[in-house]
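Shown here: the complex without one of its protein chains, the others still in place.
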Amino acid sequence: MPIHGIIPPVATPLLNDHEIDVEGLERLIDHLMEGGVHGLFLLGTTGEGTSLSYELRTRFIKKVCRLVNKRVPVLAGITDTVFENSLRMASEYQEAGADMLVVAPPYYNPLSQSEMQHYLDDLAPRLPLPFFLYNIPSHTKIHLTTDTVLHARDLGAVGIKDSSGDINHILSLIETFKDAADFAVLSGTEIHISQVLQNGGHGAVPGGANLFPRLYVDFYTAIVNGEYEKIEFIQSVIFKINQTLYRFGDFPSGIILGIKSALEVLNICSSYAVHPLRQFDDKTREEIKKLVLELQETIEKYS
Amino acid sequence: MPIHGIIPPVATPLLNDHEIDVEGLERLIDHLMEGGVHGLFLLGTTGEGTSLSYELRTRFIKKVCRLVNKRVPVLAGITDTVFENSLRMASEYQEAGADMLVVAPPYYNPLSQSEMQHYLDDLAPRLPLPFFLYNIPSHTKIHLTTDTVLHARDLGAVGIKDSSGDINHILSLIETFKDAADFAVLSGTEIHISQVLQNGGHGAVPGGANLFPRLYVDFYTAIVNGEYEKIEFIQSVIFKINQTLYRFGDFPSGIILGIKSALEVLNICSSYAVHPLRQFDDKTREEIKKLVLELQETIEKYS
Amino acid sequence: MPIHGIIPPVATPLLNDHEIDVEGLERLIDHLMEGGVHGLFLLGTTGEGTSLSYELRTRFIKKVCRLVNKRVPVLAGITDTVFENSLRMASEYQEAGADMLVVAPPYYNPLSQSEMQHYLDDLAPRLPLPFFLYNIPSHTKIHLTTDTVLHARDLGAVGIKDSSGDINHILSLIETFKDAADFAVLSGTEIHISQVLQNGGHGAVPGGANLFPRLYVDFYTAIVNGEYEKIEFIQSVIFKINQTLYRFGDFPSGIILGIKSALEVLNICSSYAVHPLRQFDDKTREEIKKLVLELQETIEKYS
Partner (left out) sequence: MPIHGIIPPVATPLLNDHEIDVEGLERLIDHLMEGGVHGLFLLGTTGEGTSLSYELRTRFIKKVCRLVNKRVPVLAGITDTVFENSLRMASEYQEAGADMLVVAPPYYNPLSQSEMQHYLDDLAPRLPLPFFLYNIPSHTKIHLTTDTVLHARDLGAVGIKDSSGDINHILSLIETFKDAADFAVLSGTEIHISQVLQNGGHGAVPGGANLFPRLYVDFYTAIVNGEYEKIEFIQSVIFKINQTLYRFGDFPSGIILGIKSALEVLNICSSYAVHPLRQFDDKTREEIKKLVLELQETIEKYS
């Protein structure tokens, strides 16, 4: 069975641009493992991977792999605009203990599908670990087509994380790969989790699982087991998180900033966001505090 | 008077992902200097800056600065998704001999205008050289507003290169900065050069000037002097270049690939394009050969 | 309780641009009423309303109202680029027996939200019947904001049909109007029906209900009653319809053409589509035949 379940895109706890919030990170990993998550995705969009120095990224992977100690698979993002940087990260992350790599399109030059396929032709054979493809057109300016995903699979990809927000596209991918026993389709869009899983998808990579890992794992289990009332309740909470926590101010990366502020409210780690992002101001963090307490109460009542 | 005239976005001659085509580079710089260009912009979009290893980038800047030997100002792009990488490049490029830096928005996370302004607040005071702002929403997903450009100027920016393709926007910028004696508005869009210059803009950064530097310099001079027949003729050639050479196949970066192939045809340097781009195939390069010969003939007849 | 349930956007059976397929229409209305639908929406996008002559539109409304004979409410679209045409249709449709009107933004000039609000200020007081707002930015080029919907409600709107495809937006609307006992939020997007209903929405306007009205009505009932296995099964069928029947060829209005061809396969009515659309060719209609038979079999097995 391919990788499946809830694989949070782990936030990167930071004291500043250069220093990991080490204690915060330990609490965060404990929190996620206790929540029962099925894997961890490090240094993705939520993890602010592309904004961190390479040295810090490798330190982070090492630290997390040590903390996780093989209890669940660790996926690590290696996308870069420089081809050889991706290869170097791949090799360093393997040594650091990562289990799989995640490859999004290079994100400066807009690429055609054929250019992306050629890129994978050159990259895939040189990767020391299995890799996931990562579709996130809002950031990379290319919406990977089914043909490109098929091409990646021929080159050895073990799955795709689709964060296009395009439900029809992800349902098409599930249909295309339904007989591919070793290829996982993961939803990067939280509000589509139940649709994706109920139609044959394998899992999800929801940012909110940093905050409430048990909730998202219960959601996954409830869907697998057909516990419909539970599905309905958790879905309503997840919608609420999406409608409120991810939408403070007018920030394209509001989801990352919201999660980081909420992690601070939960006493897990610092809300510092690395350049070019900037953590929310005090007033917003105060509002987030109220919201998170409400969410906690709602969740606890139910359990 | 601020920087002005024709400042080509210099292509980066390469043998492969790791090696500069040194002889090609020497020929290219000779070609540009003989063409009378007013400055050089290195490691921009046309220069494939974000795709090159940092080490190669610094070597490239050093090499070019030595070749140019202060005859014209050298601008160097330092944009990166990692804040401290930009600062390190700034410092290395200063040492290497660059005269000015060019700052586009970090290009993974889409940014709001206020986030971009905060980013400049933190970056600008730490830059060791004067800097240009660089607006290229097709690649960075943010169209820098007049307010953001004004903010950059307050922080010391000495000009903007606008590659938005939005003629109304660049005309607004010219109007906004018309009394700012030390702030240059440069057109990054070739087909708008005459409109920009005739309405008070200071110069242009046309990719085609890699190929025919004298043509573009003559265009600038003709516009400054009001030599209208010359303007009309050169404009028609530049349109032809834009309509043909930059449009082979269906490649979002067709302009870069077209320029590199044409440089090879002109026996200036290799047409190799670094990952994730890929030089044109033989058939296309053969077509480009014919086209470039035609263009050369047209240009020579006139002169 | 406001209008709720499954309100199909009724296809308009035609022999040609000028003649209603009267027998087909009778069969279609019988089919829908036997399927248990809760209302009918005439002359919307699926009904090709804006492409029909005014005279034919009024004849169509009259005919349907006579056939329905007040068993369920009939909604009729009156949107037009000419203000007084909308008023005239409103008056004629009232006389013809319609119960409610549906108002989308005029669709030639792109409008700002404030212009749309002013438009409603002038239109709403002159309407002889209660009205629904209709949000369909793919066709009208304006995505009606919550403020505009609130404004419409202040002017007497009894609900909104949202066909934006933007699940976050429709969930926000539900939240906004959750205490408005007389205001209905209807999903115009089929794949969002369960999410909309489970989160407090009142109903849906699914094109596919022209073909399988009982299936969609069962879906509604199952969601209201929490019959989760049924929900899951029907959802999978609806997804299949959306992924296949609505996607033949590369036609922006493929959903309308697919429904019309399928109505023909089901021996309900002609597949003729009025200009500027054009019914599918024979080959495609043959493929649709196979598909519809498969769908029928799947549905019958379950029931």
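Brief remarks follow.
Order of writing sets the chain letters: A, B and C. Residues in each chain are counted from 1.
We adopt the following convention: contacts are C-beta pairs under 8 Å (C-beta built on N, C-alpha and C of every residue); 3 or more make two chains touch, one makes a residue touch a chain.
Fair warning: this is a prediction, and the values are worked out from it, not measured in the lab.
Seen in the complete assembly, the chain not on display touches B, C. Here the missing chain is touched by one residue of C:L52, C:L101, C:L173 or C:L245, and it is C:L52. Of B:L15, B:L67, B:L87 or B:I191, it is B:I191 that touches the chain left out of the display.
Listed by residue number, the positions of subunit C touching the unshown chain are 17-18, 45, 48, 50-54, 81-85, 105-112, 115-116, 118-119, 122, 138-139, 141, 250-253, 256, 274-278.
Although one chain is not drawn, its touching partners on subunit B can still be listed: residues 167-168, 171-172, 175, 191, 195, 198-199, 226, 228-229, 231-232, 235-236, 239, 242-243.
Just so we're on the same page, only the chains that are shown with their structure count from here on.
Because contacts link the chains only in sequence, without closing, their graph is best described as a line. Taking the mean of all protein C-alpha atoms as the reference point, the chain centroid lying nearest to it belongs to A. Of all residue numbers used where subunit A meets subunit C, over half belong to both copies. The two sides are thus made of the same residues. Separating the CA-averaged centres of subunit A and subunit C is a span of 37 Å.
Centres computed as Cα averages put subunit B at a distance of 52 Å from subunit C.
Touching of two or more other chains is recorded for no residue of subunit A.
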